[in-house]
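Here the complex is missing a single protein chain, while all its other protein chains stay put.
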Amino acid sequence: MSVAARAAALGAAFLVVVGVGIFVAVYYVGAATTQLPIVHYSASGGQVSVVLQEDPQNNTATTPDWVSYYTQDPVSKQWLHTTLFSVPENTKVNVTIYGYDGCTPLRNNYFSQVQGTMGGTVTVSQFDQHGKEYVTNDTTSVINSWSDCNVGHTFAIPAMGIFVPVASPNAQLSANNLCSSSPCTPSGNPYAVETFSFMSPSHTGTWRWQCLVPCGGGYIDGNSGPMQTLGWMMGEMDVVAS
Amino acid sequence: MAIETQPERAEPTGRGPEVEAKRPWWLRPGAHTGLIGAVIGYFLGHWLGNFLGGDYARSSLSDANDVAIVLGYLFAVLGWLAGLGVFNDLFGLMLGRPLPEEARLIGKEEPGLGKYFRYTLDHKVVGIQYLYGMIAYFLTGGLFAMAIRSELLSPSYHLMGPEQYLMVVGEHGTMMMMMMSSVILGPFGQYFGPLLIGSKKVAFPRLEALGFWLTPAAYVILLSAVLFGGFPTGWTGYEPLATQAQTGEDAYFFAFGLMGISMILAGFNMIVTIINYRAPGMRWSRLPMFVWSMFTVSFLQVLAVPVLVGACYMGLTDRTFQTSFFSNQLGGSSFLYEDLFWFFGHPEVYILALPGFGVISEVVSVFCRKPLFGYKVAAAGMLGVGILSFFVWQHHLFDSGINPDMRPLFMLTTELISIPTGFIFLVGMGTFWKAKIRFSIPMLFALAFYFNFLIGGISGVFLSDVPADTTEHGSFFVMAHFHYTIMGGLIFAFMAGIYYWLPKMTGYKLNEKLGRIHFWTMFIFFNTTFLPLFALGMMGMPRRVFEYARNLETLNDWVSISAFCLGGSILIFLINFVWSLLFWRERETGNPWRARSLEWQLSTPPPPENFKRVPVILSSPYDYGVKNALPVADLNPPPGVIGSAYEPTGAVEA
Partner (left out) sequence: MSSTETSAAAGAPRTEPRHGWRMFWIWFVLSLPSVLIIWFVWKPHLPPGDMSSSAQHQQFDIAVLAATAAPVIIGVVLYFIYAVVVWRAKADDDSDGEPIYGNTKVQATWIIGTSAIVLWLAVFGTIELVGPAGAGAGEGPSPIWTLAGKQSATWTPGSDDILEVQVIGQQWVWTYRYPQFGGMESTELMLPEGMPVAFHVTSLDVIHSFWAYQLGVKADANPGVDNVAFTTPKAMGSFTVRCNELCGIWHGAMYNYGQVVSPTAFQTWASGVQAKEQADGVLAALPPFALTYDPTVIPQLGKNIVTVDGITGAAGYYYGPGNPVTP
């Protein structure tokens, strides 16, 4: 081949390789973190309110039986399928979690104990599918997942020492009436509402948070799937300058 | 009808009559038909997997059917091989057709580039195929390394999510450790093995070519893990995390097993070739040291790699059919995987290191223009390392809860293995004594090899000591150790081999100036990148983490910048390689290094049949400086005479 032909072939091969590389990098490597929306909470009166819910099923076609957290956008009140949110630094964060998923005994029942919240407690209310409140504003420091079936998941920010068991509908409701399409709404579904507060750190950064209960599939596979995927059962809390 | 014997065999010379006109290139089997076969096979296998076990989700949490994916890979590989024409000879024989003529064996059937994209049985063609393949795999792994170092620039700001980072780490490690195990054996071993022993071909050319063509399949399957979110276990694939992992892990196990099969075939072929195909006069005491290293490594491959293939297979069945080989709670053991893997894993690192020793021994002898000092010691060193490598694997498991009284035993065997490794240094240093040293580029890489491997080897002694290992295990100290031995050892030896042998293989010179720039940048940046990692590890930074202590940030930044510069130096090499072969094209003829070994006595590039007549070896290739030394071989012995017309003189042999 002549020099020009060789140069052209080399150039073409180079462009193909670079193109494939960029495609892989952008589309696959950057995929998960860049495609998830981050919900920004801004302070009002020195506090922010973070609202989350965890659902037993979801509407994703490929993984319908993955449980998932949803985050509520503070402005539009819409439930977004993401677990990334941001709060300002050095602010009181009031967290409300709606627990729609059924109860599961914790693998390590130590995490029945509330840690790291203000006062060391959470306040729980539980409702059945008709809207009847059968537990009202119970402030407690332990929700024992083995004695009564009352814990669905946990919410933990390990680097801050925050470990909170998330209450769930009781055993009988969990077996029969759970929400079947997500994002769940209070009408027609049993759920638990839990509130607690903590102070956000005084410097910026990203803190991971996760659930500490392996999903129904046992302790090996139970930590797979949604437990290892951002946007499902684990997420990141960004602390930004206020 | 009786099966015909082949009429061509009756004639002593020449090819048989042309049977048919040549079909156009796209109708004959090659890589393009292989690709078609692979795609068809993948869809067939995937469908079959869904048909057999469609509702067979390994757990309700996995969204993809592992059985379908594994069967898809399996049928894709079979389709790839079938499309390449690997099975044609086999089926032809079963159907009673005669085997094709010698032409395919010696790559003479097409003069152009087409033979490099086909299932060609000429070992020289396979060597060149390996060369390009290995360079491609190395560059891919290197790109992943650049991604890792970009992420490690900051402990708090993250470029990638945690899943992506682990995916990149796993891809880099597996690409390097899995694919690069044949980086010297493939290009140089397959190409020069027969040439160095005076043989016209290898014992099993079909197995050898098959061994090569499995590597692109393994490469693609490994990269396809990216499409499935990668695998979170790193290159070691520890269970039970590997059972928990999502579908990318299937790609890891399958690709590793496939590459293992390739290594077994290549090793098997090389052992038989070296034992049986040596030319008359090529005694074991005249065998070039590179061939000794190939011989030892081939035994390691044949004996250790099947254990890996077994471990990968069991990992796959654990993931698909819910066997519990590696689940503690169901009667299996996670220790079983660790032991199986490292029983392979330790000989694997010697599979990586020993060919480097071989190449460097060749290079120093030529460029010191002296015989190799202590030939028997060198051969004993190779064999000693090979044998002892089977007895040390528990040193990867010192802290893992193994039986405590095994620890002093394995500490002893691991320390002992540094004795035969030291022989290589003895031989090198002895060859330098009172030599006439020429600083060609291969020699520069050889010197760098000695320096790097010294640091790598001594740090290995630190790791073999159990109390010291308590701090160093699983930290960046280990990372520095194996990068020094494998990259500083093997890859530098590979570069030495390229600059030494590429003119012979292709007939073109490599640019000298670019080569020197490449050497100096690579050596300097390699050391600035990996030397600080010893300190990082000792200061408490574990492997495979993306968050590290803030006070280590400066050192990590230094390492990352150096790593980018190191990548730049590899780019210089790539530019040299491509430009010299494609545009500059300075012809190389004859024997530029004035080497005595047999491959340099042939034309450059060697003739298709290697030797017109089987040569008779007269003396050792290391007889530099000997007055009235015999030439290394008689390339035109009188026909039918086993001995030669020359009388041996009193030349002393080691």
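Lettered A and B in written order, each chain numbered from 1.
Keep in mind that, in the parts below, contacts are C-beta pairs under 8 Å (C-beta built on N, C-alpha and C of every residue); 3 or more make two chains touch, one makes a residue touch a chain.
This one's a predicted model, so the numbers in the text were calculated from it and none came from an experiment.
Q: In the whole complex, not just what's shown, which of B:L121, B:L447, B:L502 or B:L598 touches the removed chain?
A: B:L447
Q: For the chain that's not shown, point to the residue among A:V17, A:I38, A:V142 or A:M199 touching it.
A: A:V142
Q: Identify the residue among B:W47, B:Y313 or B:F462 that touches the chain left out of the display.
A: Of these options, the touching residue for the absent chain is B:F462.
Q: Touching the left-out chain: which of B:K124, B:K200, B:H473 or B:K504?
A: From the options B:K124, B:K200, B:H473 or B:K504, the contact with the absent chain belongs to B:H473.
Q: Can you tell me which of B:G79, B:P232, B:G488 or B:P615 touches the chain that was removed from the display?
A: B:P232
Q: With the missing chain put back, one of B:F43, B:Y116, B:Y313 or B:F335 would touch it. Which one?
A: The missing chain is touched by B:F335.
Q: State which residues belonging to subunit B touch the missing partner chain.
A: With respect to the unshown chain, the touching residues of subunit B are 55-61, 162-163, 165-166, 232-234, 236, 238-241, 244, 322-324, 327-330, 334-335, 368-371, 373-377, 398-405, 407-408, 411-412, 415-416, 418-419, 422-423, 425-426, 429-430, 432-439, 447, 450-451, 454-455, 458, 461-462, 464-471, 473-475, 538-540, 542-549, 622-626, 652-654.
Q: Spell out the interface residues on subunit A facing the chain that's missing from view.
A: Contact residues on subunit A toward the absent chain are 104-110, 112-113, 115, 141-142, 144-147, 149, 156, 158-159, 161, 163, 171, 208, 210, 212-223, 227-228, 234.
Note that only the chains that are shown with their structure count from here on.
Q: What residues on subunit B touch subunit A, complex-wise?
A: 58-64, 143, 147, 156, 158, 160-164, 167-168, 226-227, 232, 240, 243-246, 327, 329, 578, 582-583
Q: Help me check something: in the complex, which residues belonging to subunit A touch subunit B?
A: Going through subunit A, the ones touching subunit B are 3, 6-7, 10, 21, 24-25, 28-33, 62-63, 65-66, 205-206, 208, 215-226, 228-230.
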